[in-house]
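Sending over a structure as structure tokens; questions will come in a sec.
The complex appears here minus one protein chain, its other protein chains still in place.
Presenting subunit A:
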Amino acid sequence: MFKKFTKEDIHSRSKVKSSVQRTLKSKLVAQFPPLEEVIDELIPKKSQIELIKCEDKIQLYTVDGEVYFFQKFDELIPSLKFVHKFPKAFPTVQVDRGAIKFVLSGANIMCPGLTSPGAALPEAPGYEKDSIVVINAENKEHSLAIGKLLMSTEDIKSINKGHGIEMIHHLGDPLWNFSIE
């Protein structure tokens, strides 16, 4: 999604009204329930959220100059900086060490990388298809990418072939390096 992304893709920037900010926060909590206890710390009431509209109908939300989450169509997707702050709120999968290199260059994640001994998938029932997952790596503490499941985690276990997760955002991609000004 952010293979190519530069300042020229920005269409407009605007400050978000506090009422809209409230609904945004509640939407975030609805999507990721564990966020509830820290949401006020992550996005204080007084902070100013900015909405940046970009090419391809991507919308970025920034808090104090840092991209915290973004949106394409309806679903809010947290950015990695945001995930690093409170990782346990998000559904997580783990890839093995051999996959890290490819993930960091933006590849989709293949099923075998998710089922090998170094990797970990959640127990059944797992996560549904199309849900947003945070991707962790073997022996690493922090997450390195965010993706969307192309099949449910149970399917990944049983089929074990082909693309498992569609890459959305990874360390070192243009969004990661993106900063306002």
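Annotations for the structure displayed:
Quick note on the criterion: contacts are C-beta pairs under 8 Å (C-beta built on N, C-alpha and C of every residue); 3 or more make two chains touch, one makes a residue touch a chain; residues count from 1.
One rule holds in what follows: contacts and distances are computed from a predicted model.
Missing chain, UniProt protein name: "Translation machinery-associated protein 22", from among "Translation machinery-associated protein 22", "Small ribosomal subunit protein mS29", "DEKNAAC101923" or "NEDD8-activating enzyme E1 regulatory subunit". Only one residue in the set A:9, A:50, A:75 or A:138 touches the chain that does not appear here, and it is A:138.
Interface note: of A:100, A:135, A:151 or A:175, the residue touching the hidden chain in the full complex is A:100.
When the full complex is taken into account, the listed residue touching the unshown chain is A:84, out of A:11, A:84, A:129 or A:161. In the full complex, subunit A touches the omitted chain through residues 37-38, 41-42, 84-88, 96-98, 100-101, 104, 116-118, 138-142, 144, 171-172, 176-177, 181.
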